[in-house]
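Note that this is a trimmed complex: some chains were dropped, and none of the rest were shifted.
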Amino acid sequence: MSESDVHLDHDRHERRGYAEAVYCEGKTLEQLSRIAREIAEHPDRVTLFTRCDPVRAGTIRTVLPQACYDEAGRLLAWPPDIPPHAGHRVVVVAAGTSDLPVAREALLTARYLGRETELVVDVGIAGVHRVLAHVDLLRSARAVVCVAGMDGALPGLIAGLIAAPVVAVPTSVGYGAAFEGLAPLLTMLNACAPGVAVVNIDNGYGAGHLAAQITAS
Amino acid sequence: MSESDVHLDHDRHERRGYAEAVYCEGKTLEQLSRIAREIAEHPDRVTLFTRCDPVRAGTIRTVLPQACYDEAGRLLAWPPDIPPHAGHRVVVVAAGTSDLPVAREALLTARYLGRETELVVDVGIAGVHRVLAHVDLLRSARAVVCVAGMDGALPGLIAGLIAAPVVAVPTSVGYGAAFEGLAPLLTMLNACAPGVAVVNIDNGYGAGHLAAQITAS
Amino acid sequence: MSESDVHLDHDRHERRGYAEAVYCEGKTLEQLSRIAREIAEHPDRVTLFTRCDPVRAGTIRTVLPQACYDEAGRLLAWPPDIPPHAGHRVVVVAAGTSDLPVAREALLTARYLGRETELVVDVGIAGVHRVLAHVDLLRSARAVVCVAGMDGALPGLIAGLIAAPVVAVPTSVGYGAAFEGLAPLLTMLNACAPGVAVVNIDNGYGAGHLAAQITAS
């Protein structure tokens, strides 16, 4: 494959005004290295490498040594500095401990797109009192990202409590009839309360990006 | 088809000790009439005709004029007298108005099997405070039947609040990605709180029967 | 069924600050009549009756004669006056003529929640130049609702062209492998461009509500 196999869409960056993302799964180390070299020439643009495992992160950091890597969220950001706050607050909620990697991907994405962010963990629907205990924080956000696997019921519960939109991320956490995230996906699409915006299963990056767009000032 | 095409399982009645049920959908008026005549000879046995539309109910009542018919729950009971209370209390919860027919089928089934029953309507997860307002009633039951379509999140919420088992009935209420009840079915199977016993979509009879078995003394 | 079978959640209205909605499918005329009488006593609250066919609309208007009914969008609004503009502009795009009913439901919902709205019709992905001709209008919105059946590719195309979020509504328009809206639903969940917020199939009300929340000032 020649050099021309991989393109970055700088036009789109300018067209839309948001950071560029590079989805790392399915890309070879050689392809990522080439992308990193191209990015190194544009220190003014935020680039997020998503679904980035430690090996791939190592390759990219050979070219961009200052890049910031979060292993839990599988996200590598360059330049590493978090931009100053712009727009409104985003609160990210993870229903369970196993949903944390996706929640962190959402959180970091929103943060690198300039939003103030807060994380709330382990507040499933089976313990509704824990959700209610966080209502004030949830109501302080202009967008809440809610990450949940298994029954995926938390976003609908939160949407009934606040006025801001809820970005719902189903996760592939669970087993059996969770069918790799299909169950929480359907639950979220059928949420009884309006105000639930659904993204793809495990798509923390997409959720953080959407929340940042909603909360742009 | 000869007379011998349709059999009632009186042995099973004795074997298990519960009322006999006749599922009316797919049965011809002639078949139901024959069954009714056979039942007329056994006034000591409770028989429930389920999924019984008004036309079929009319045919059966030609033979069993005293039978009690509930059109909303599509249930016809014979003999019409509700048996005295035995066992413990069953509370039936309908998440929405559209879930009422299935909820009534569950309620009447449990009642004709000898249980004290209570009905709570329209307490979806989108308004969690309405659920919490009923906690004392819910905790007074030895089994709660929870009927819900769309996201089907209510049974998991209730199971987290009480010690008794929750019999969860998904309904085909909803549209689009509810897929005729598949979405709430999967939600209930994946409920985060233990204690949720799932039955078939729209199966109010089965839910009421199971609740009566659980609450037998 | 007694009077207590149907409840309106006024608390939720106050809790969230948005209009109340009454989903009409599966409700009897008697139930709707009772709800209408209850609403008649609260002329200060916006109430939207969704999925409301002409017969049901007639029953409701017996109680609320001034209510505004849009047959195409199957939406009945009360009080009939459109509230003054608040928040930012919402543009609603229908990919094809057959997507119009859902698009109108979204448009009217956003309008009755106080948003300035615009409608664009018949700009499918098969004729990309027609989409590009509307880019300025699309970029003038703080949220775009995009309604599409069949391949459901339009929201992803638009999301790549604008900075604001796109609320994507798959419709059950189409045949064969469209599987009642499943195909466009999956397409939208897998959109390559970030910024696509997916709601349930044919859920125009939910899309309009979500867009109104996103564009609240």
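Order of writing sets the labels: A, B and C. Residues in every chain begin at 1.
Following the convention adopted for this analysis, contacts are C-beta pairs under 8 Å (C-beta built on N, C-alpha and C of every residue); 3 or more make two chains touch, one makes a residue touch a chain.
These numbers come from a predicted model, not from an experiment.
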Problem set entry | Overall number of sequence copies in the complex as this file defines it, 3 displayed | 8
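Everything below uses one rule, namely that only the chains that are shown with their structure count from here on.
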For this session: Draw the chains as points, connect those that touch, then say whether the picture is a line, ring, star, complete or other.
Result: complete
For this session: Report the chain whose mean Cα position is at the greatest distance from that of subunit B.
Result: A
Exercise. Could you name the chain whose CA centroid falls nearest to the centroid of all protein CA atoms?
Worked result: C
For this session: Compute the distance, rounded to whole Å, between the mean C-alpha positions of subunit B and subunit C.
Result: 35
Problem set entry | Centroid distance [mean C-alpha coordinates] between subunit B and subunit A, Å | 43
For this session: For subunit A and subunit C, let me know how many angstrom lie between their CA-based centres, rounded off.
Result: 27
Seminar exercise, completed: Among subunit A residues, those touching two or more other chains are 160-161, 189-190
Problem set entry | subunit A to subunit B touching residues, read off their complex | 95-96, 124-128, 131-132, 150-153, 156-157, 159-161, 174, 176-179, 182-184, 186-193
Problem set entry | Complex interface listing, subunit C residues touching subunit B | 1, 4-7, 9, 11-12, 23, 25-27, 31, 170, 172, 180-182, 185, 200-203
Seminar exercise, completed: Per the touch rule, the subunit C residues reaching subunit A in their complex are 12, 15-18, 21, 160-165, 167, 185, 189-190, 194-201, 205-206, 209-210, 213-214, 216
